[in-house]
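Removed from the display is one protein chain of the complex; every other protein chain stays in position.
Labels A, B and C are assigned to the chains in the order they are written; within every chain, residues are numbered from 1.
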Amino acid sequence: MADVKKHNTPMVDELKGGSWPSFVDDIEQKGLKGKQECLDLLGQLELSYEHKETHWKHGGIVGVFGYGGGVIGRYSDVPEKFPSIAHFHTIRLNQPSSKFYNSDFLRKMCDMWDHRGSGMTNLHGSTGDIVLLGTKTDELEPIFYDCTHQLGADLGGSGSNLRTPSCCVGKARCEYSCLDTQDICNDLTQTYQDELHRPAFPYKFKFKVSGCPNDCVAAIARSDCAIIGTWKDDIRIDQAAVQAYIGGELKPNAGAHSDRDWGPFDIQKEVIDLCPTNCMWMEGKELKIDNRECTRCMHCINVMPAALRPGVETGATILVGAKAPILEGAQLATLAIPFIRMESPYDELKDFVEKVWDWWMEEGKNRERFGELIQRQSIQEFLRRTGLKPIPQMVKEPRSNPYVFWSADEVEGGWERDVKAFRARHAA
Amino acid sequence: MADVKKHNTPMVDELKGGSWPSFVDDIEQKGLKGKQECLDLLGQLELSYEHKETHWKHGGIVGVFGYGGGVIGRYSDVPEKFPSIAHFHTIRLNQPSSKFYNSDFLRKMCDMWDHRGSGMTNLHGSTGDIVLLGTKTDELEPIFYDCTHQLGADLGGSGSNLRTPSCCVGKARCEYSCLDTQDICNDLTQTYQDELHRPAFPYKFKFKVSGCPNDCVAAIARSDCAIIGTWKDDIRIDQAAVQAYIGGELKPNAGAHSDRDWGPFDIQKEVIDLCPTNCMWMEGKELKIDNRECTRCMHCINVMPAALRPGVETGATILVGAKAPILEGAQLATLAIPFIRMESPYDELKDFVEKVWDWWMEEGKNRERFGELIQRQSIQEFLRRTGLKPIPQMVKEPRSNPYVFWSADEVEGGWERDVKAFRARHAA
Amino acid sequence: KPMANRITDIGPPHYEQFFPPVIKKNYGKWKSHEIVQPGVIKYTSETGDVCYAVRVGSARLITTDLIREIAEIADKYCEGYCRWTTRNNVEFHVTDEATLRALLDDLKGRKFPGGSYKFPVGGTGASVTNIVHTQGWVHCHTPAIDASGVVKAVMDDLFDYFGSHKLPAQVRIALACCLNMCGAVHCSDIAILGIHRKPPLVEDERITGVCEIPLAVAACPLGAIKPATVEVGGEQKKTVRVNQDRCMFCGNCYTMCPAMPLADGEGDGIAILVGGKISNRVSAPKFSKLVIPYIPNEPPRWPTAVKTVRRILETYAANADKYERLGEWAERIGWERFFEKCDIPFTEKSIDDYRLAYTTYHTTTQFKWSVHTDNL
Partner (left out) sequence: KPMANRITDIGPPHYEQFFPPVIKKNYGKWKSHEIVQPGVIKYTSETGDVCYAVRVGSARLITTDLIREIAEIADKYCEGYCRWTTRNNVEFHVTDEATLRALLDDLKGRKFPGGSYKFPVGGTGASVTNIVHTQGWVHCHTPAIDASGVVKAVMDDLFDYFGSHKLPAQVRIALACCLNMCGAVHCSDIAILGIHRKPPLVEDERITGVCEIPLAVAACPLGAIKPATVEVGGEQKKTVRVNQDRCMFCGNCYTMCPAMPLADGEGDGIAILVGGKISNRVSAPKFSKLVIPYIPNEPPRWPTAVKTVRRILETYAANADKYERLGEWAERIGWERFFEKCDIPFTEKSIDDYRLAYTTYHTTTQFKWSVHTDNL
């Protein structure tokens, strides 16, 4: 421990103050306890603060035997100054669905990581993985061994493969959930281990599962296949509880606005008028909902969770193709299947997913996300490939341009025409 | 007259029945009085009804000396059957602004057209011209002579030139008008006679002038440069008349809904709640408007024309680039100048228009509408070329993609960078 | 001697000479208006003057004889003046009620031999006013449908809506006979659009004589046209070939090249678009959206198109709120509900696949259950 080298990091040190947890303090403490990587990382960060440039080299392909993903290679571009982080690869460990842990697992993981890595982590990565931040090439196989043997854990995705699926807390703790989010997430992860570990896709592919349209795992913005819970029947209403909200006994939105005086709760203004479809009204003391007009936006339920609940005929809406901007611009996911029943083993969903992959693997260009393929080849082609039927729910609005494709067999008389016959009717 | 030949037109004849004015009856009557062209036209139309195909040949460039537009060449592709319409060119006569006429002018025009043409017209063409429908090549110069000498009228536009400007009835009869629509329309037409008659543009260019945002000449959808009246100050309110609407003495929307019982007028529901900006409210018996939040949509004024009037500090909003779908898809016009004072001789507007044309003539591709040029080269380029300043009113919303262009002089240190210096900081 | 004393560039006659006296006197002074009955608008001026505008429908395609009749009416009741509206209706202006009544009586009596009105009064307020339309088979070379005939058939059917104020708001119908859309079809409450559905023929024998191959090739927005050389009568001829699967029948090649006609009696027909608008009232101007991709040409009275337009109109009329335009209604209830209520089958043709298609994709879980989802 005596030989740890603390760098002079005046700028980085300024991030110790303030109230929000300081990663600098955390890392420095760990460094001072003997982790040179921690101190070198802060040192290199200081250099970045000086130069306002990163000091990591470009990529570097490293990994474990038989896998094409799960490790991100990383090398310092100033290794002589910070030798302990000359190699600084990250390991993506596939998290358990919805990220519950017990202390035993966490401690084992920490022990392993102190032993074989930098002692620094991200809990969690944006995709959802446990990100173990920084180790050497030599350690990769031993880490993989320890993870699989001691932690019962496996690597997550990286590269052009299925990425680690993730989900919201769902039925484990949330009364809104229309789905067994954990089971779906876990089942897909287990079913598609090969796709996850061995890149065979044109580019990355992400699943995310949210139990309801609040979408607490941001599936609609960040997943090639978003699975979002919904219901077909009526919102369940407890009229007594509605009155309790009106009477002020229950706090609107579960108390989410407690630190500001917004005045007494006004069901008309706060619920009925904000309903995007105007499908609610009061009939005397009864709250009424025209459920056929409801778009299940969750607002009324969010405001009065003790009075309103999603229906019981539950399933998922499937939306596809969300992605960040690279290259054609960001996409939100597009509605593909308005309602699908979600019962283990989710065969209907998997059948759909596999058709999607077949099409994409056949037609997708290198680094073309699935959403971009749809944009390039059209929703029509998407429907043909997946066998889905066109329904108006797939579009915000019908097309406004008149540039419709027709095929020869849709058109009376086909496309073979005789120029001579035409000119017999019409002199040139 | 004895020698007119009526064709057998059983299908076309079916369009004589019903209540709406029958063009067939009108034309046939005229034909029976001696205009063979009328009967031949119905005959050829019958043939088209049989074949379900047009029987006009493709285009044909004809015109009058020194002009590049104003005449559309047209030839029958079955001339042997319908010899009197073998040539059937149309003349576009530039209409007087907002299309008032006196009987003297109309009669002279009819005489001329009976003499030199088919006796058939379109009053008016979609762009606004008086369309004289069908004449022979030989007659073109005489028609032009008669029009200029006897009618004091000139040709309108066609081809890649300025098209005949047109305008709504405006101050001549409409209390909403914020512009002298006729004068603007006439002034632009007269100022740009050369541009109108001699094609020098990449494609067509249209002006349309509406006195207010109701846009009764459809400028925002159909003109490369839409001039639409607006006001900067407050909506004028006559509170007594507001009460008269509330009391039912005045009919809402000037009686536009008179044949159905919509119940008694409800100012809250029919005006205040429909205001798109929610900037109206009642204070006791007073109707209040927060004019800074008003977007001058005209709704409240339309509903209560006797109580509300546009302000008095009037001018125009200029929007550019509207067009039909060919080729890149239809465009609605894009806001370019939120407010411009419109006083004769409209120099500020003309200065803007000429900058637009300079840019378009320099950069526009063949058959590229001005709106498409903006799409291709960006609003930013449009601003540079016209000297306009970027303002948020030009966009529905700020961009969501992060793909921003910067120029070297905007960036500290410019773009010249030294690879060696970079690699001195960062080992490869 | 047409070239003698040549006058050019005089522009249109000055509008002011055509203003009726009451219009001239009260220019810019109008204070308010009231639609006293369908087709009759009473304007009141700050000067105290009053002017009644009487609006009458017109086929637009009219003869000089009909124009003379209009001139005669103008002379009789209107000091010799009249005007045309931006939608091809004719307007007469009178300044007192007695003349107004006389004029209206007179107009009602004028009919064509076949029985149709020459000058039906209406088109104001919450009505269906004149259909803006184009040339069709009467004059153009690119149409897929007729114009005047379709308009006549539709307006006969909707005649009652022209002369009454029964709708929730104005309904603007437009027709264009090809994708060039000469008119406001792209922004109309209901639009009737002529469409082709067969790729252009290529006249190998003629093409080099009548057009420049590179221009024809460049004309295609989808790059479906490629230069080619073929043998015609033993001779090598430059021509083009069309990749038929990439053609979307826009007709732009035919506009540029007469040797590439698209028209086809069996293939051509009507598409129906709805929900566009132009005014800035309440909501911003909107494009019309394609809801029925194809109805065959059925001259002379186009029964399917007529029925379809009426069905959409009446479903709208029965369901929309006061002041609500057709497109605003469709957006409020949702397009799934629009298709359901209007009983229009939804097809993949209504899904955009052109340049900006992504912006029409549905990217939320908010949607309504409808006939389309009831079996899921």
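Everything below uses one rule, namely that a contact is a pair of C-beta atoms (placed from the backbone, for glycine too) under 8 Å apart; a residue touches a chain by one contact, two chains touch by 3 or more.
Keep in mind that what you see is a predicted model, and the values were worked out from it rather than measured.
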item	value
Among B:6, B:149 or B:426, the residue in touch with the chain that has been omitted	B:426
Residue touching the undisplayed chain, where the options are A:71, A:91 or A:220	A:220
Hidden partner interface residues of chain B, rising order	213, 215, 220, 228, 230, 232, 276-277, 292-297, 317, 319, 331-335, 337-340, 375, 378-380, 383, 390-408, 410-413, 415, 417, 419, 422-423, 426, 428
Absent-chain interface as seen on chain C, which is shown	280, 284-285, 356, 358-359, 363-366
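Simple rule for what comes next: only the chains that are shown with their structure count from here on.
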item	value
Chain whose mean Cα position lies farthest from chain B	A
Interchain centroid distance [CA atoms averaged], chain A/chain B, Å	48
Separation of chain B from chain C, taking each centre as the mean of its C-alpha atoms, in whole Å	13
Touching two or more other chains - residue numbers and ranges from chain B	51, 53, 55, 57, 325, 329-330
Set of chain C residues in contact with two or more other chains	179, 181, 186, 250, 258, 261, 264, 266, 287, 354
